[in-house]
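Excluded from the complex is one protein chain; the other protein chains are retained at their positions.
Chain IDs A and B follow the sequence of writing; residue 1 opens each chain.
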Amino acid sequence: MSNPTLERSETPGPGSRLPWHRNEDYRRIFSLLMVGLVVALMTGPSGNRDHPTDGITGSWFHPRVLVFLFAALVIGLLMTGYDRAKGAGRGNPLAPAIAPITAVRDRMTSQPLLRYGVYAAILAFAIFYPQTLSPFWQRVLVDQIGIYVLLALGLNIVVGLAGLLDLGYIAFFAIGSYTTAYFTGKLPVTPPFTLNPLEVVPIAILATLIAGVLLGGPTLRLRGDYLAIVTLGFGEIVRILAVNGDDFFGHNVTNGPRGAVGIPHPSVHAVGINYEWTLSSLPYYYLLLALVIVLLIAFNRLENSRVGRAWTAIREDEVAAAASGVPTVKYKLMAFAIGASTSGFAGVLYASKVGFISPDNYLLLFSILVVTMVIFGGMGSLPGVVLGAAVLQWLPQVLRGKVPPEDRYIYFGALLILMMIFRPQGLLPSRRRSRELKLSEEGIGGADSLGAAPGGAAS
Amino acid sequence: MCFTSQFWQLTVAGLAIGSLYALIALGYTLVYGVLQLINFAHSEVFMAGGFGGLFMVRRLLGDSAPSGAATVLITTAGILAGAAAGAATAFVLERTAYRPLRRRGAPRLAYLISAIGASLFLYNLAGKEFGRLAIPVPQIYESVTVFHIFSARVTTNQLVIAGAGLVMLVGLDRLVAKTRLGQGIRAVAQDAETASLMGVDINKVITLTFVIGGLLGGAAGFLYGLTFNVQYDMGFIPGVKAFTAAVLGGIGNVRGAVLGGLVLGLVENYGVACASSSYRDIIAFMILVLVLLVRPSGILGERLGRSA
Partner (left out) sequence: MLDRRLLRLAVPLAVGALALTACGGSSGGSSGNGGKKTYTLAYQGPLSGANAQLGINMDNGVRLAVEQANAKGDLPFTLKFANSDDVGDPAQGPTAAQKLIDDSSVVAVVGPAFSGATKASEPLFTQANLVSVSPSATNPTLTSQGFKTFFRVVPPDDAQGAEAGAYMVKGLKAKSIYLVDDKSEYGVGLADVIAKNVAGPKLKREGIPVTKDYSTIAQKVSASGADVMFYAGYYAELALFTKALKAAGYKGAIVSGDGANDDQLITQAGAANAEGIYLTCPCNDANVDPNATDFTAAYKAKFKTNPGTYSPESYDAANAIIAAMKGISGDITRQKVVDAVKAIDYKGITKQIKFEPNGEVQGKTIFVYQVKGGKRAILGTTAELAK
């Protein structure tokens, strides 16, 4: 597999005699002015079918555009000044913002007491804070944030640790949900026995595990970019089957676009405990919290085990890993299956929490959304992906009524590009990644992992 | 067979849509040739072409119903505007989502993600600017049945698509085979580093490859919009299908992309006649998976690129 490393830097840096339009400083200001124009467009008024140019005229031929251009100019000049003052090297523009977090992390690694203190504080916050929230925010915390934190944790194994781009991840979520609907008797086909959603969990995990292996078995041998598009295809196939499943060789299996209604809430009836979840969100929140904590511990151990090291090896250089005797396909398959079953698990919870599922809940866009969360938070970093999922699901709710909800995908798209350019390791990079990063900075390690920073890492 | 009764009609329709797939597939294949990367945002280049052509036709047409030479001129202008919009989008795309990563020598995964980000960004921005509802391209000519082949009707739209497609395909083939730029593209595809040592300006070649792919994809976007209206998310399905076509023919292989497009168009139409139309989009995905499993190098093999 060859890298498209065709060129590193085309100019020797500031100060050399180049025509002005080749000068990096001017180029940067020019790029920033362009970005300013784009941001003006993103935040400006929307056009519509009858007046498709309203958005553009309202954004660019309007005094507000000057604000954005001016801001771009100021930022550009500041950055240039910063570089000049530092003398050499280009600073990471995000570095100052991230610096305090990395500082605390560094300290946490060296001082176990501080580490456990921080964990305890976060746990206490997670337990008590939601009780003070209004039912609306509690619902957001479960329906939007909690479910996606689970999804992101699962995908983190696939994308973050094993380095496999899975764009059909939401399909496993769908399989989990539909399994729940089936075994609770809410699909037109009658199950052999009905269960309550908690009892469906093992079945759903098994089903998604099998689905993951069936999909992964043949496709994981393919190149990474092929894998991305095949999983994308798989995700769409699952959704289309769910839509068309009301006429599956003459049988109504999935109830088609109408979906399944009235999926019951989970309940526990064992060893003297009788508890039933209801419409209210808090009990679900604690269920999710417990699960997330269990998964965090499990995945953390997994990451630092032999398996985790094999994944890292594959991610960094598959050929080299295979050459040193790592059975790559087996480990990739394992990552894929673990991710899939986590997604299926989340699907069970979602189905029983909301009680209504339809194929519209499993669009390709949601797969990409989860990928965005993992990238944003930091591939391979458990606290990173939790934070990534939480922030990206929380923001749209805060901006509810101010920013149209579908516009957020514009920002997510921009975020993905910017992260890849400026901070590919994510908001809270994993420790292993940070180490790789430092090594590559000192010129010891290669830059061929996602940890490679564009120069000058957060310090 | 289930499609024999309408065989010729399905063939005509399949070839028409297939030539569109071919045009888009070329964009994937060319970029793959020089970068060994799938350009996930190519579907948005196609979409940009649709809007570019739409606005041009709207401006030229006004409220008039043109006739004769004006019809031909306006259609051509629409195709050119679509191509220009596609090329411009592809150019910006290369500069923002690819080049900064190339400078850094980022891993492949980073390119995929940044391309997906670009795709997400572009089509949602288009949705915000132009509304999220389908916009019809104003009628330039009335699409009527022009003649029959073996009892199958051939409409004006199909002729325009096939004609424009043919011109562009031949042009591209000559370009790659005969010109200096074509030589450069082939050289970079075979071995980028050696090409660089031999004095090929790799950056320029890559940028121009994106632009050429954009020209073809953008023109296809307008041609598609003529029949199927223009919409912010119009790129996704044709994009996936064209990608399938590129893989089917052998990714990195220019003639393979054309062949793959036509074959996919035909298979899809025959398939729909047999199974229910509701499985139309699944057919392409199934073919994709099958090809990748059985013969990942495609029908004609990966000629321009290298297999990993």
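By definition in this document, a residue touches a chain if its C-beta (ideal position, glycine included) is under 8 Å from a C-beta of that chain, and two chains touch if they have at least 3 such contacts.
The structure displayed is predicted, hence computed values, not measured ones.
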item: Touching the absent chain when the full complex is considered, from A:Gly176, A:Pro197 or A:Gly259; value: A:Gly259
item: Sole residue of A:Thr208, A:Asn244, A:Ser343 or A:Thr372 that reaches the chain not shown, by the stated touch rule; value: A:Asn244
item: Selected residue (touches chain absent from view) among B:Leu172, B:Ala187, B:Ile202 or B:Met234; value: B:Met234
item: Subunit A residues touching the omitted chain (full complex); value: 99-101, 103-104, 107, 129, 132-137, 139-140, 143-144, 240, 243-244, 246-247, 256-259, 261-262, 279, 354-356, 358, 360-361, 394, 397-398, 400-401, 404-407
item: Subunit B residues that touch the omitted chain in the full complex; value: 5-6, 9-10, 13, 17, 132-134, 136, 139, 143, 145, 153, 155, 157, 224, 227-229, 234, 237, 269, 272-273, 276-278, 280-281
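Assume only the chains that are shown with their structure count from here on.
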item: Distance from subunit B to subunit A - Cα centre to Cα centre, in angstrom; value: 30
item: Complex contacts: residues of subunit B adjacent to subunit A; value: 35-38, 40, 55, 96-97, 100-114, 116-122, 124-125, 127-135, 192-193, 196, 202-203, 206, 236, 240, 243, 247, 276, 278-279, 281-282, 285-286, 288-289, 292-293, 296, 306, 308
item: Contact set on subunit A toward subunit B in their complex; value: 1-10, 41-42, 46-50, 52, 55-56, 159, 163, 165, 167, 218-219, 222-226, 228-230, 232-234, 236-237, 240-241, 243-244, 247, 364, 368, 371-372, 375, 404, 406-407, 409-410, 412-417, 419-421, 424, 447-450, 452, 454
